[in-house]
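Have a look at this one before I ask anything.
Here the complex is missing one protein chain, while the rest keep their positions.
For reference, chains read A and B in written order, and residue numbers begin at 1 within each chain.
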Amino acid sequence: MMRWIWLSIALVAAVAGLLSFGDNYLLRLATTVAMYVTLAVAWNIVGGFTGYPSFATAAFFGLGAYASGIMLVNGVPLGVAWIGAGVVSTVFAAALGLAILHLRGHYFAIGSLVVADVLREVTNTWVSFTGGGMGLNVPLVGGAAAAQARFFLISMAILAVAATLTAIWLSRSRLGVALQCIEQNEDAAQVIGVDTRRAKVAAFAISSLFIGIAGAIYASWTTYIDPSDVYDVSLSVKPIIMALLGGVGSLAGPVIGAFVFLGLEELIWRNSLEFHAGILGLLVVALVLFLPGGLRDLKGRSVLTWVRDKMKGRTL
Amino acid sequence: MTPLLTLTNVSRRFGGLLALDGVSLSLTEGEVIGLIGPNGAGKTTFVNVVTGVLKPTSGSIVFRGKRIDGLRPDLVARAGVARTFQVVQPFPRMTVRENVAAAALFAGGVATRTEAVAAADSHLEFCGLAREADKLAGSLSLAGRKRLELAKSLAAKPKLLMLDEVNAGLNASEIDDALRLIAAIAAQGITVLLIEHLMKVVSSSCSRLAVLHQGRLIADGPTQHIMQDEAVIEAYLGRRYAEAQKGAGI
Partner (left out) sequence: MLWLQVLVNGLALGGLYACIAAGFSLVWGVLNIINILHGSLIVLGGYLAFFAHQYLGLNPFLFAPFAGALMFVLGFAIQRAMINPVMMQPVLMTLVLTFGLNLFLDNLMLAGFKADYRKINLQPPLGVLEFGDIILSVDRVYAAAVGLALVGALWLLLRFTQLGRAIVAVRMDREAAALMGIDIRFTYAVAFGLGTMMAGSAGALLAAIFPISPVSSGGYLGKAFVICVLGGLGSIPGVVLGGFALGVIEAFGALALGPENAITISFLLLIALLIVRPTGLLGRRGFN
């Protein structure tokens, strides 16, 4: 408990500092990390708590972005559009969940991955509604550039906090116990009276609410979205990497992982613009091979002994 | 007395195989009945069909006046039917207490987590697992895990408890402990269906035996009668043994 309180104080101080003194670059970075925290924490509800490897994050994100963007273009007020996008995403997730959550393992992962592609293609072809491949211009929020930057940081930060608080609440709730049972032994969970279908769909829906709103805020933030941008598969994979970095299934894991990932991403981007995606790929490979438990695996050992142990321990 | 559980002409087919063939059986409350039969007779299919893991191909199953055939397993569990698995199925990374509390929270109808934990502790006490309460379920011995299964099913507040080969893999003294526990459970008024293929176990615990053979119920009656029934002996031990027994005047 104390850890969380200190962490919160530190974060609030950091955000306040940024708001007062940060330049646009730092503000952008902070907004991005808030978005990453939201996505990672939300993914963790389905992938970590429930144990279902979801690759649907991009689908919900893009759906939220377009839902909000289209609403804004049609004159809907900002707050309503953002919340509305969350609702759209949640309803879609519930329907999708009922359709594919009975699948296990690979089949579920693939099904969830493909949904984003389908949504992207539909968005591309439905030009009259969405602007198709030419993209959608999202109305500006208005105000000076600096004020806008601060506004979006606050918005994303609030979303990130809401997502994290929801995850914490969930882990202590009856639904959280149900998800934990499902993750460890789904058949046994049914036998002790858990309505597994309802629990899984609920987790999926809650997760997508935050992802959808993140997409909506993103759309207003960047003011221009197109299908291959907001439905990009990397939006599905990055939150997983963040959770892996910090520790899948834990509460703080995705949060820590989001920060670490952003740091790594900025480092790679700045040093190798050309090949940065490729380096990210290598990073992911290294992560899976050497740190399956996340950064906790590193605790308290010198890097050399740890590498040596890993090389020795690797057997089938 | 109205029966607790009634199966009427229940069959279950898997492709070409008829795992259950027109089984009709009635259980009254408070009974301890053994369901026996050679391996492959359909005993586990029986449990799976009653608990909703499988749907019967035909026939009906009525529990406490309501039809339960085809219901989802979690609904059957909440209606008051609990079962243990032949191959134990714990939640390995949760503690023993958390395992039982989970069962209390869902099938057992307990409202809050604190109440569930308290209920769990009493069930653990009853099953002799109080000292292991904080251990991870995956770290228990086989006998411990079997008792955990039992504690979990009790936490589900069942009216009917079906134990599937609960003694498999246990040594003689562990079996005795298990039987004592089962007797204590029955004494609380819970109806127990014991699935076994060890005759020794059922003869001491069960007042009534039902015998399955190749999916069909070939005998159903008081334990002593069944154990001497020719058809049963033949099914279990073969024709020549049966004839030898007859010849020896047993």
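In this text, a residue touches a chain if its C-beta (ideal position, glycine included) is under 8 Å from a C-beta of that chain, and two chains touch if they have at least 3 such contacts.
Please read these numbers as outputs of a predicted model, since none were measured by experiment.
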Specify the shown partners of the omitted chain in the complete complex.
A
Which listed residue, A:A16, A:M134, A:I158 or A:A277, touches the chain dropped from view?
A:A277
From the list A:Y107, A:F129, A:W169 or A:W269, which touches the chain that is not on show?
A:Y107
Where chain A meets the left-out chain, the residues are 47, 53, 55, 99-100, 103, 105-107, 109-111, 114-115, 117-118, 121-122, 125, 233, 237, 240-241, 244, 248, 274-275, 277-278, 280-285, 287-289, 292, 314-316
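Convention: only the chains that are shown with their structure count from here on.
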Chain centre separation (chain A, chain B; CA means) in Å:
45
Which chain A residues qualify as touching chain B in the complex?
172, 174, 177-178, 180-181, 184-185, 187-196
How about chain B: which of its residues touch chain A in the complex?
51, 53, 72-75, 77-78, 82-83, 85, 89-94, 102-103, 105-108, 113, 152, 155-156
